[in-house]
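With one protein chain withheld, the remaining protein chains of the complex are depicted in position.
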Amino acid sequence: MKDRRLLGYLFVFAATLLVPAVVHDTFLLRVFTEAVMWIGLAVTFDVLAGYTGYLNFGHSAFFGIGAYTTAILMVRAGWHFAPAAVLGGAAAGIGALIAGFPTLRLRGAYFAIATWALARAIQQLVLIMDVTGGPDGMRLPAFLSPRFFYYVMLGLVGITFFAYWFLLERAPFGLKLKAVREDEQGAKALGLNPTKLKMQAFILSAVPTGIIGGVFAYWVTFIDPASTLGDLVSDQALVMVVFGGMGTLVGPVVGAILIFAFKTAFWAYLSDYEVLYIIILGAVIAGSVVFLPNGVLGVLPQRGRRNGPSPEEKGPGAVLPETEGGNSHG
Amino acid sequence: MKKAVWLALIAAVAFAVPLRAAEKRDFFKVGVVTELSGDLATGGNVTKRGYDLWAEAVNKAGGIAIGGRKYKVKLYYSDAQSNPSQGAAAAERLITQEKVDFILGPYSSGVTIAVAPVVEKYKVPMITGSAESPLIWKQKFLYTFGTIPPVNFTGAAAIQTLAGLSPAPKTAVIFGSNDTFSKATAEAFESAAKKAGIKVLKFNIVPAGQDLTPLMSAAKVLNPDLVAFGGHDEELIKLVKSLRQIDFTPKALLMHYGVTEPAFVEALGKDANQTFGGAVWTASEKTKSKILWKDSPTYAAAAMKAFHVPADYTQAGSSAAGIAFQVALEKIKATPPISEAKRAELIKALEGVDVETFYGRVKFATEGDYYHANVGLNPLTIQIQGGKVVVVGPKRDAEAKAQYPMTPWDKR
Amino acid sequence: MAEPILVVDNLTKNFGGLAAVSEVSFQVHPKEIVGLIGPNGAGKTTLFNVISGYFAPSRGKILFQGKNISGKPPYVLAGRGIGRTFQVVKPFPGLSVLENVVIASFLRHPKRARAEEHAWKVLEFTELADKAHQSAASLTLAGRKRLEIGKALALDPTFLLLDEVVAGLNPTEVDHTIDLILKLRDRGITILIVEHIMRVIMRISDRLVVLNFGQKIAEGPPGEVARDPGVVEAYLGGGEA
Partner (left out) sequence: MELLPQALVDGIMLGAIYIIIAIGFSLVYGVMHVIDFAVGEWIMLGGFAGFYLNEWTHVEPMLLLPAVFAVFAVVGYLFQPLIHRVLSGHRGNPLLMGLVFTFGLSLMFRGLAQTFFGFYSHSVPSRFSNGSFFLQEGGFSMTVSSVRLAGLLYALLITGILHYLLKHTDFGLGVRALAQNRDAAGLMGVNNKRTSAYVYGIYVGISAMTGVLIGMILSLSAKMGPDYTIFAFFVVVLAGMGYLAGVPAAAFLLGIIQSFFLIYLDPGYTLLAVFAILYTILLVSPRGLFGKGV
């Protein structure tokens, strides 16, 4: 049955490969490329938020590190795009390693805020440094091939999705992460090393995010600290994941498509009411938390086994600093 | 999963609807990419007012006259959301979906730099009525023009005016917020000050949006004659309040764009008085023109009537961007829709534009570091006097004498 | 008797200046069920947490199968064969009963298919198979306690620490759990159990270790310990706190 689901994913993926054959309009292809990018960012965000229970407000930092590494290698060192982007991913991974080592000891709210501080610190650093162009940002050589970027983005996000699917839904890794999310102390007693697992999840989330950042930089041809290292990436990924359904792979995809489609449609056709968009988005987010605690996916009828726990099933406090029952003596 | 497929299809259909063939039409489609939301929405809306006012005036006059016929203009907005990548998408949408004939550009330099390669690719001319960073022009984009001279060009002029006052300021503390425009402003101030023989006691680029009171305390101890600051609207207000609160009145306080914004005077009241600023246009500047508005006051009055907000130079520059297109179009007799070949001609025509407008002379550089920026203008030094923006330099444009040195805060 | 499987040697655990466990020594032999009793606040759970690796001892050491394990983290100890349950039962509430046990099974069966097979066996043994696909949070208290044992069991432990696995259950459920524990012993698992309900502890323990104020005050077969004046004093006297 699970393999039938995989077949479904592969079918959808194959269908998206054909998009450029049908869509000749370059703007539409740009929209599709960006949609795919947001799917990627939402899914990578969910590895930590949904599967591991850690809200990473520094997600944009990985995106920015990837974008800037790629840009610096291409502009200052004359590298080709592909190795530069790969190195961008590696840089994000190393960033995760360095940042994760201390921050992953922090629980819940502290982690969320520490990662936010970290992202801001990196933004400040980029603003001050010369090699990054400071506040002026960096312009990359313009390579304006919509199809190229669509396929690169799709390939990258596709590989990420299927790798995640295998690791999180098929291999033991996903369940182990969920065990850590549900109860870190309890997981230890079952032979799981939470620190190691969380670190792996952190890196697993960071590397593709960094590469996506690199592709983004080359695609848009211009990056600056405000747009690549601001809160937009983290905030929007969070909204997409929550709206779609956390702790699943399909949830973020659905959430990303819906939010992005809504945003883009609003932007394209109701430009005069831009501020209204923010108000509606805010209302949608707040409303979905109140009325759809498991995201859109939670209200769709489930075939076969459930994807995520229904509201009645979930216990409190996955991220909350727990009151450690086992530790009170006596 | 099937649901996701459906959703994708619905989204695809929704976007496919506006696809249609380019038809014959009797009006110009003008795309506008600017920041209508996000952090830079304040400035983006100033450019919008400028563009709107131009379109309204053109249409009221019956349109742009080409070969004995008049063609109206219609603006197509696309919001850059203060984000460069969104700006690029906005430009691409306007070009491929709306099939606009030419584009009026963004408020900020960052968005302009991201939009420029897109208009370059589709060979659609763009004039920005606002972006002032020197970086744009160094890229030498063929299809991108701007009506406001780069800030290093205008910033220097204000310092020169101040250096001509007596007694001339001898020492200065100069700093700027760490964003593209403000940093370039501060650097322009610094190099001009050095050239003018003013000793720079302290020069700092500071993180944007901070409370700078402690920095002002440090400046107070150095007791410079001149405090110059490159920053944005809210930062300027906070800065004046800081100086007020630590009770430090330098002989001159110089800032740049934002001083001419009505919000500056409204928020600060009499504390706004005597602040110097740089500008390339003011509502009272003496200009003469045959196109749309005969001089600055006429334009300012029209703007006030339309929006109930005084016009500043960014708004005027945005309206002037429209005029530049208008002039070039008339010259090459282009009729809508403009073909790619005709657009290339339009570029040549724009490079040849040299016209007096209500905003002053518009003439784009065709080489050098200011490539395609308007170098026809002559930068002004302004001062807030009695809550009004008054030109105090250079001499031949001055409407009033500079009030100098500044009256101490508590004597106002 | 054979080599002891667990040696607790002069173990002390301080929190700040407070000694929760002080200078406690005892041994557990293979296939024994040893009961750890004492009034509230006697240090039983602290001792459990030190043995299972949640706290490092302040002084003293713990030998497991002849090797010093003091200060080793819980997940390493789980690999060595030490399983434990928690006083406040903590199934992973967002996961199904089966998934809960599968996670524990990964320790010995890294492949998912094998782990699931193993988990089903454990569920059969703990009589939870019919609830395998329910969410763990939906189980009754008895079910959750049973699941807690199942998870520990899925580690294929040689030594099991059970922390109040019958507290809060009704008499039928208690009997049920006792049967389960005895079955475990029959499988060759050594058990150290903390329990408040005397009826239970007396019935299943081979030996008892009694703690009071963090110190060991008695040790021996249940019958003997029950008559120990020190123990009686601890339970009836100041031990109520």
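Chains here go by letter, A, B and C, matching the order in which they are written, and residues are numbered from 1 within each.
The definition used in the following text is that contacts are C-beta pairs under 8 Å (C-beta built on N, C-alpha and C of every residue); 3 or more make two chains touch, one makes a residue touch a chain.
Since we're looking at a predicted model, the values are computed, not measured.
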Listed residues B:Val30, B:Ile127, B:Ile174 or B:Val206, member touching the removed chain | B:Val206
Cross-chain touch to the chain not pictured, restricted to B:Leu142, B:Ala163, B:Ala267 or B:Ala306, is B:Ala267
Contact with the hidden chain, among A:Ala82, A:Leu125 or A:Ile159, goes to A:Leu125
Given C:Gly60, C:Pro74, C:Gly94 or C:Gly214, the correct residue touching the omitted chain is C:Gly94
Touch criterion as defined above, residue of B:Gln245, B:Thr366 or B:Thr407 at the omitted chain = B:Gln245
Residue, one of B:Glu56, B:Glu120 or B:Asp233, that touches the chain absent here = B:Asp233
Would you write out the residues of subunit A that touch the absent chain, in ascending order?
-> 49, 53, 55, 102-103, 105-110, 112-114, 116-118, 120-121, 124-125, 128, 231, 235, 238-239, 242, 246, 275-279, 281-290, 293-294, 309, 311-321
Considering the whole complex rather than only what is displayed, give the residues of subunit B touching the chain that is not shown.
-> 37, 39, 41-42, 45, 175, 178, 204-207, 209-215, 217-218, 220-221, 233-234, 237-238, 241, 244-248, 261-263, 266-269, 409-410
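What we mean here is this: only the chains that are shown with their structure count from here on.
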For the protein chains shown, what form does their contact graph take: line, ring, star, complete or other?
-> line
For the pair subunit B and subunit C, the C-alpha centroid-to-centroid distance in angstrom is 74
Distance from the CA centroid of subunit A to that of subunit B, rounded to the nearest Å?
-> 36
Report, in whole Å, the distance between the mean C-alpha point of subunit A and the mean C-alpha point of subunit C.
-> 41
In subunit C, residues with contacts to at least two other chains | none
In subunit B, which residues are in touch with two or more of the other chains?
-> none
Along subunit C, where are the residues that touch subunit A in the complex?
-> 15, 20-21, 40-46, 48-49, 52-55, 73-75, 78-79, 83-84, 86-88, 90, 92-95, 99, 102-104, 106-107, 110-112, 115, 133, 135, 137-138, 151-152, 154-155, 163
As the complex stands, subunit A meets subunit C at residues 170-172, 175-176, 178-179, 181-183, 185-193, 247, 305, 308-310, 312-315, 318, 325-330
Complex interface listing, subunit B residues touching subunit A = 1-5, 7-8, 10-12, 14-16, 19, 36-37, 39, 77-79, 81-86, 88-89, 92-93, 95-97, 110, 113-114, 117-118, 120-121, 133, 135, 139, 178-180, 183, 207
